[in-house]
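Complex shown without one protein chain; remaining protein chains in place.
Should a chain be cited, it is by its letter among A, B and C, assigned in written order, with residues numbered from 1 in that chain.
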Amino acid sequence: MDENTPLLDELEKGPWPSYVKEIKRAAKKNKAAKDLLGIQELSYKDKVTHWKHGGIVGVTGYGGGVIGRYSDVPEQFPNAASFHTIRVNHPGGWFYTTKALRQICDVWEKFGSGMTNFHGSTGDIILLGTTTENLQPCFDALAGIGFDLGGSGSALRTIAGCVGPARCEWSTIDTLNIVHDLTMEFQDEIHRPRWPYKFKIKASGCPNDCVAAIARADFTIIGTWRDSLRIDQNSVKEYAEKGFDIHKLIVDRCPTDALEWDEKKKELTLKPEDCVRCMHCINKMPKAIRPGVEGGATIMIGGKAPIIKGAYLSWVLIPFMKMEPPYHEMKELLRKIWDWWDEHGRTRERLAELVERVGLKRFLREMGIKPVPQMVFKPRANPYVFFDKK
Amino acid sequence: MDENTPLLDELEKGPWPSYVKEIKRAAKKNKAAKDLLGIQELSYKDKVTHWKHGGIVGVTGYGGGVIGRYSDVPEQFPNAASFHTIRVNHPGGWFYTTKALRQICDVWEKFGSGMTNFHGSTGDIILLGTTTENLQPCFDALAGIGFDLGGSGSALRTIAGCVGPARCEWSTIDTLNIVHDLTMEFQDEIHRPRWPYKFKIKASGCPNDCVAAIARADFTIIGTWRDSLRIDQNSVKEYAEKGFDIHKLIVDRCPTDALEWDEKKKELTLKPEDCVRCMHCINKMPKAIRPGVEGGATIMIGGKAPIIKGAYLSWVLIPFMKMEPPYHEMKELLRKIWDWWDEHGRTRERLAELVERVGLKRFLREMGIKPVPQMVFKPRANPYVFFDKK
Amino acid sequence: MGTTDIGPPDYHTMLPGVIKKNYGKWKYHEIIRPGVLKHVSETGDVVYTVRVGSPRLVSVDFIRDICDVADKYCEGHLRFTSRYNIELMTGDIANVDKVIEAVKKLGLPVGGTGACISNIVHTQGWIHCHSAATDASGLVKSVMDELYDHFTNMKLPALLRISVACCINMCGAVHCSDLAIVGVHTKPPKVDNEKLAAVCEIPTTIRSCPTGAIRRHPDENIKSVVVREDLCMYCANCFTVCPAMPLADAMGDGVALYAGGKVSNARKPPMFSRMIVPYLPNNPPRWPEVVDIIKGVVNVYAEHARKYERMGEWIERIGWETFFRLTGIPFTEQHIDDFTHAVETYRTTTQFKW
Partner (left out) sequence: MGTTDIGPPDYHTMLPGVIKKNYGKWKYHEIIRPGVLKHVSETGDVVYTVRVGSPRLVSVDFIRDICDVADKYCEGHLRFTSRYNIELMTGDIANVDKVIEAVKKLGLPVGGTGACISNIVHTQGWIHCHSAATDASGLVKSVMDELYDHFTNMKLPALLRISVACCINMCGAVHCSDLAIVGVHTKPPKVDNEKLAAVCEIPTTIRSCPTGAIRRHPDENIKSVVVREDLCMYCANCFTVCPAMPLADAMGDGVALYAGGKVSNARKPPMFSRMIVPYLPNNPPRWPEVVDIIKGVVNVYAEHARKYERMGEWIERIGWETFFRLTGIPFTEQHIDDFTHAVETYRTTTQFKW
C-alpha cells in the first residue's frame, strides 16, 4: 500500500483546520483510516470517486441508519473494502456532555475507523467507515451508552432544530422539546423505511431559520407570533444616541414600511398590522426590539433539494399553530400527511412533488384545511379552474 | 319577428353611450341589424350565445380577413342567419380623414348591417354582419376606396402601434412608419394563413406601451434609448416651486434608486447606469424630463392570451435594435422566426409555447442570437444543464 | 377578382396638418382638464386633443355624427385610441369648448385621460361570437354607467384599466388589466355525436384537450368522443377545433373577476391580473353582482392606494391577504393555482400579514 500522498499533503497547508491531518491522525491507530487516506489520494489523482453503491446492510430490527459503502479498489485498499457509515441521532440542539462524547469516541475507536462527521448535514453524528460484521456490535455498544440510530432511506429522517430557547432570546417555540418529542414519538417511522421516499422535519425558533428548515424540510416548523413585536423606547434612544442610523438601517429596510421613526422624539413606532415578522429590526436592535409574546409556529411543507423535479422551498400550510406539548395537532397533521402521501405518492416522489402533481387544492381538501390567502404569494393568473361538477 | 326587447331596453338607460341605441339606430334602416337586436335580446333571455361556428367563407385570393358566422335561430331571425364580419386593416396610428370614414360607412351601409366596431381589439375596423354573397362585392368596394382586409386565422394579424411620434413626445421610434412598412411588406403573410397558428406584431414608442404590446404580441417592439434621459433643471425647479414633492413622488418611486434629489439646490441628478428606463419620472414630470436621444427598440417575443398553455408576457430577445427604414434587420429576424416556428411548431402552438417547449437556449442558437443577461430576470436555479456532448 | 394586397391607406394621408408638421417634434404635454390634452411642439405649435368615449359597437351613423364634428372643428380629421376612444384634435384652443359641446350633444362623454378609468377594452360577446360565455357590450355598459364619473374626472391614485372578455380566449389585454371581467363556462362540453361524426376529425379533437379529458367513444359503432368530466376545466379548446362540443350553458355560464394586472413598464414590470372572484352567474341585462364588486374594489383602491400606485402595485405592497380583508371578497380554493406553474405562486416565506 502506498503511503505517499503528495496531493493530499497540499491540503495540510494553510490556516483552516485540515481534514487530511485528521485522517492521518486516525490512520496512525487504524488501518481502515489509513486505507481511506489511500483511496482519497487515489481519487485526487484519478479525479473520480472510488466508492461503489452500497448493498443492503444494517442492524437487526432496523431498516435504516446505516449507509452501506464498498470501495472499487478493494485489492489495493483491503482495510477499507467495506466502509459503511452509521448515522447516530444527535440530542436536540446538539448539546453534549463531554462524557457522552468521549463514550461515543471510545465505541467508535473500537468498532470503526475512528473518523467522524460532527455532524452530517441532516444533523446526525456520522460514524464514518466500518465493516459489515462490526455494525451490530457497534450499534449495541451505542445503545449501551444511550444513543440510537438516525434515519436513512425512505423513512422519517433525523429531526433537527435550532438552539432556540436554550440560548436564543427570539425563539417563540421550544425547538429542542419539539425535536425530542417528535423524535421519540416517531421512532418507528425513523427506523423502518416504508414510504415512497425520505421525509424531513426541521424546526427553527423564529423566521431567521437557523437550521435552514424552509429549504430542507418536507415539514417545516418556524416560530412566529400573533401579537405585536415589543419595542423598548429607552433602548431605542440608546441606539440612536450611539449614532446608529435607525432611519436608514431599520425603517427603510423594513419590507412592508411597518415602522415609523420620529427623529425628534427618537421614537420608533410600529403599525402592527403591517409587520410581516421578518425579524430584520429585531436582529439589528436586539436590545430594543423583541418578538411578541403570543408565540406559536407557522407550519410549512415541501422544502427539498433538486432531485427530481427541481428544488422547492417550503410553503405556508398553517399560518399559525399553537405549540404546546404533547403537540397533538401537529402530530395528527403529520400522520394525515404521511398516510395520504404514502397512498398517492410514486416511488421517489417527495411531498412537494406529489402536491404539485395533484394540486394544492386537492391536498387541502383531503387534509381538511381551509384555504387562506397566506398560503400563496398571489392568486392564480390563469382561468383554468376545475369547478365542482354539480 | 319580435320587436319587443325589454331586457336590452334596460341598457339604453344610464349615462354611458348605449350600444343598444346604436343597434336600434341601424335597425331602422337595415333588416340584418334588426334581427341582430332580436338575437341579442334572445341571448339576454336564454343566457347563452346564439351563434354557431362559422364555416369557411371569404373573398377570392384571400385565406382570411373574414370571420364566418351563422345564427342557431335562422328561422326566427332570417336576416341575420348568416352574419359574417369583415376585418379591415386600419391605417397606422388610427388616424382618419372624415372622407375615408364616410366612404367606409357608405360601403358598409350598402353591403352589410351598418353595425361596426371602431375598432376590434387587434386594431382592425370590424364590419359586423353580412351575408356570404355580399362578401366579394363589399371587398371590391373597399378596395375601391383604398382599404384592404386585415388578418385572421393562422396568419400574420393586423399590425398595430401607438400614436407615437405623431402626437407623443416620448416615442423613440417611428411606430406609424414601422406598422405601415411591415404591413406592406408582409401582405402575403397577412392574407394567406399558412402557419401553425396566429402571429401578432405590435409596436409601442416607449415603455409605457400604450398598445399593450408586451401582453398581446408574439413580436413586440418597444421604443427605448441607449444614452441617458435628459433633465432640464430649470423645469425641475418649477415643479418643486409649485409644491410638487419630487422626493416622495419621483425619487422614492424610481425602481432602481437611480435619481438623487438635492433639496437645497432643487436639483435632480441621475446615475445613468442605474436607470432602467421605466418612464416613471418622465411620465410625472413631462416638462422637465425626457427620454434620451439615442433611440431604438427593445425587441421582445412571446406575448399572448391563455389558450393553451396559459398566458405569456413577451420577454426580451434583443435588448437594443436600431429602427431605421427599411428595417432590414427586424424583417430578417421575423422571417427567420417564422420559418423556424413553421417548421417546428405544432398546430395551434404560438411562438412562446414552442420556445418554452424546446427551450430558449435552442431558439437562440437557431436564430444565431448571443445570450445576454438582459434576456432573463435571473439565471437558472436548477442544475439540469444539457452540455454539448463532446 | 379585384385588386388584392393593396394594404391599408398610407397613414400620411390621414394625418391632420398640425400633426404632419410636428411629427416627431413634440416636446411635452399637459392634461389641461379631464379629457383634454395639450401637446406642445419644439416648433412652438400646439395641438389640443379632446378625448371622447365611445361604445365601440356603433352604427355607421354614429361615425358620420363624429365626422360632422371633425369636419366642423378639426379640419376633417380624427383618430381612435387603442381603447376605442375618439380623439378630436385642433390647433386652436377656441375650438376645444365647441368640440366638447358638440360631442356632449351627441350624448358622448369627454374624459378618459390621466388618473381615470378609461374606456373598457372588450370583445364580441353574444353579439357575434360562438364562444361567448357572457355578453361583453352589456357588461361594459353596466359597469361604465356606474363608474361614469371616473371616466370624466381624474381622482384615482393612478390610471385604472378595465377589460372584458367574453370567454377565456381573452381577446384583448384582459390578462394584464387592473380589473378584468372574463366570461367562463363551468360545464363540460356536451358532445353531439352525430354532428361530431360529420364535421370533426376525431384525433385532432382528442389532441386538442390540454388535460387529456377527451377519449374515443367506448362504443366502436359511435364515431365520436366522450369527455371525462372530472378532467375538464372548460377551456373550450375542443370546441374551437370541433363545433360539435359546445360548452355554452344557461346555468353554468357566468363571469370571473381578475385584478392587479398592468402592461406599462412604469415603476414595476408588467404583471398578470389575478383571480379575485372565481365565478358569478350571468345576470343580464345589468349584471348587478359584477358591478357591485367592481365598484367596491375601485372604492377600496381609491381610498387606500398611494398616489401613482396602480392597482397591482398597491396590492403587492399591502399583500393579497390584506386585499381580501379590505374588500371583503372571500378567498376560496379556486384562488389557489393548480395549473402548470402553480408552485411559483405558493408562499415560500413566513412573511405574511394576519
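Criterion: a residue touches a chain if its C-beta (ideal position, glycine included) is under 8 Å from a C-beta of that chain, and two chains touch if they have at least 3 such contacts.
On a predicted model such as this, the values are computed, not experimentally measured, just so you know.
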Who touches the missing chain here, A:Lys47, A:Lys242, A:Lys264 or A:His328?
A:Lys47
The missing chain sits against chain C at residues 265, 269-270, 341, 343-344, 348-351
Even though one chain is not shown, chain B touches it at residues 207, 214, 222, 224, 226, 255-257, 273-278, 298, 300, 302, 312-316, 319-320, 352, 356, 359-362, 364-365, 371-387, 389
Name, in rising order, the residues on chain A that touch the hidden chain in the full complex.
7-8, 10-11, 13-20, 22-23, 25-26, 33, 36, 39-40, 43-44, 46-54, 60-62, 67, 69, 83, 85, 88-102, 104-106, 108-109, 114-119, 121-123, 128-129, 139-140, 143-144, 146-148, 160, 162-163, 165-169, 171, 174, 176-177, 179-180, 183-184, 187-188, 191, 207-212, 214-216, 222, 249, 253-255, 277-280, 283-284, 286-287, 290, 305-311, 313, 347-348
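In this section, only the chains that are shown with their structure count from here on.
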Report the chain whose mean Cα position is at the greatest distance from that of chain B.
A
Distance-wise, how many Å sit between the C-alpha centres of chain A and chain C, to the nearest whole number?
48
Chain B and chain C: spacing of chain centres that average the CA atoms, whole Å
12
Could you work out how far the Cα centre of chain A sits from that of chain B, in whole Å?
51
Chain C residues touching 2+ other chains are 168, 170, 175, 210, 235, 272, 339
So which bits of chain A are touching at least two other chains?
381-384
